[in-house]
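Shown here: the complex without one of its protein chains, the others still in place.
Every chain is named by a letter (A and B) in the order it is written, and numbering of its residues begins at 1.
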Amino acid sequence: MKSITWIGGIVAAGLLVGYSLRLVATPAAAKPAALVAAMDATDSTPYKVGDHLQQSPDLVQSPYKPSNKSGDAFKEIAWESLIPKNWDAMAPFKGLKLDKMEDGDPRAVEALLKAKQYWKNAPIDPSMDGASVRIPGFVVSLEREGESLKEFLLVPYFGACIHVPPPPANQIIHVHSAKPVKDIRTMDAVWIDGVLKVERSDTMMGSAGYSMTSVKVEPYVDNSNQ
Amino acid sequence: MSHAAIALRDINFTWPGQRTPTLVLDRFEVQAHEQVFVSGPSGSGKSTLLALIGGINNAQAGSVEILGQSMQALAGSGRDRFRVDHIGFIFQQFNLIPYLSILDNVLLPCRFSAYRRERALAQGADLLAAAQSLLRSLDLAPTLWTRAVTQLSIGQQQRVAAARALIGRPEIVVADEPTSALDSDRQQGFLDLIQHECEQTGASLVFVSHDQRLAQRFDRRIALDEINRCAHVEENA
Partner (left out) sequence: MSFLFRLAARSAWNRRLTLALMMLAIALSSAMLLGIERVRHEVRASFSQSVSGTDLVVGARTSPIQLMLYAIFRIGGATNNMGWDSAQKLAKNPAVAWTIPLSLGDSHRGFPVLATNGDYFRHFHYGDGQALQLAQGQAFNDIFDTVLGAEVAQRLHYKLGDHIVLSHGMGGMHLTDHADKPFVITGILARTGTPVDRTVHIGLDAMEAIHLDWQGGARIPGLSIKAELVKKFDLTPKTVTAVLVGLHNRAAVFGLQRDIADDTSEPLMAVLPGVALDELWQVVGIGENALLVVSGMVVIVGLAGLVSAILASLGERRRELAVLRSVGARPFDIFLLLALEGLAVMLAGVLLGVILLTLALCALAPMLSAQFGVTLHPSFPAVGELQLLLWTIIAGFVASLLPGLRAYRLSLADGLTPRL
């Protein structure tokens, strides 16, 4: 009986040390049991390439209307709100009657290519300048200060820098974090709160975009309530 | 009757985990200022008796009163406190803490008992002086005081133990075979010292031993194996 108490005590001490290791290990790196290939991070996150983050559907239907009240509340928006309101994705198909074409018609193929190019070069919406928004997305690390992330790109879907075509300029936000964020890696899902700024570019090629100095960066938690 | 220093009545004691009792006796009394020789070979219940007197254990039946205070009425820590306040112990050997100095060993009871501490300060200007005067009266020269415990002979160690038992003038001194490890020619000398000191301070002395030669020096002798109805004497002690 006594020996059980001693062994139990030493095991308890061991468990305590082991638990502390877990506390230290979990935020910084992948779980030791999971073998993660260098490129493919899907094992340790629940997201697959191309996944978007859940937002309430009415956000998409009713795009962001900037309120003239200068409050500091950050209104949640969907990524669609960053597209200019009068921009029509179907514009390259205007004039084409798809249902009258034959299968494999080269004009259809060419129009699709043009549509993809059109999407890639889609402009930004200048009316979003100064909007206080809250938006979820995936992180692409750019600059760190020590171990904390201070500058990153926010993209709408998982795996935006690998395997799939990159998002267009109006679906990327260049974020500077007011306070460098700890424990955050590329392709982590986060909410960011901040004031959007529309960047003017200095070349003729019109490479403008959205930027933001984020007031708050917090991990994304899936509270699907729809 | 209630002036007895030690009064045990109608005792029935069984060690936890044992089936048969170890100590069953009607009466065991020691008066104030009295010096008693208690004899009993191994198995006669000596350790049990000392445990009851010292308040280590409570008897299942009967009463134990030390200086009028019932031991049953006190909680465990209360008995520990009472023990150090009023009883000094001398054991057969290994009486001293090897990593403490001689003077620290003597002053041990004063660290645990404020009562003994107060009374010790009456014996000398400060605790150290009280300890030193006691050592001197037990025939320990000052040159020995700075020695390490392990450097003393058995006889010297026993005398330091006696000093520890006597510091602060407790009302009772219990000596459990204190001379058994000494040479035969030293035993009488040690007994003289103890008895003299106890007379000086007015303490009751309970001297447990199997050596009948020493029994002559005592007025009262109790044979434990006679009064303990459960005495189970081993064949060759």
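Note that in this section contacts are C-beta pairs under 8 Å (C-beta built on N, C-alpha and C of every residue); 3 or more make two chains touch, one makes a residue touch a chain.
The structure presented is a predicted model; accordingly, all values stated were derived computationally and were not measured.
Give me the visible chains that the unshown chain touches, in label order.
Per the touch rule above, the missing chain touches A, B.
Of the residues A:G14, A:G50, A:P126 or A:P219, which one touches the chain left out of the display?
The one listed residue touching the chain not shown is A:G14.
For the chain that's not shown, point to the residue among A:I77, A:I172 or A:I192 touching it.
Considering all chains, including the one not shown, the answer is A:I172.
Which of these touches the unseen chain: B:F13, B:F28 or B:F89?
B:F89
Please identify, in ascending order, the residues of subunit A that touch the omitted chain?
Subunit A touches the chain not shown through residues 2, 5-6, 9-10, 12-14, 16-21, 23-25, 28-30, 32, 35-36, 38-39, 41, 44, 120, 140-147, 149, 152-153, 155, 160-161, 165-167, 169, 172-174, 185-186, 199, 201-203, 205, 207-211.
Provide the residue numbers of subunit B that touch the chain removed from this figure.
Residues 47, 50-51, 54, 56-57, 76-77, 80-81, 83-85, 89, 91, 94-100, 108-109, 111-113, 164, 176 of subunit B touch the chain that is not shown.
The rule is simple: only the chains that are shown with their structure count from here on.
Distance between subunit A and subunit B based on Cα centroids, please, to the nearest Å.
Chain centroid spacing, subunit A to subunit B, equals 82 Å.
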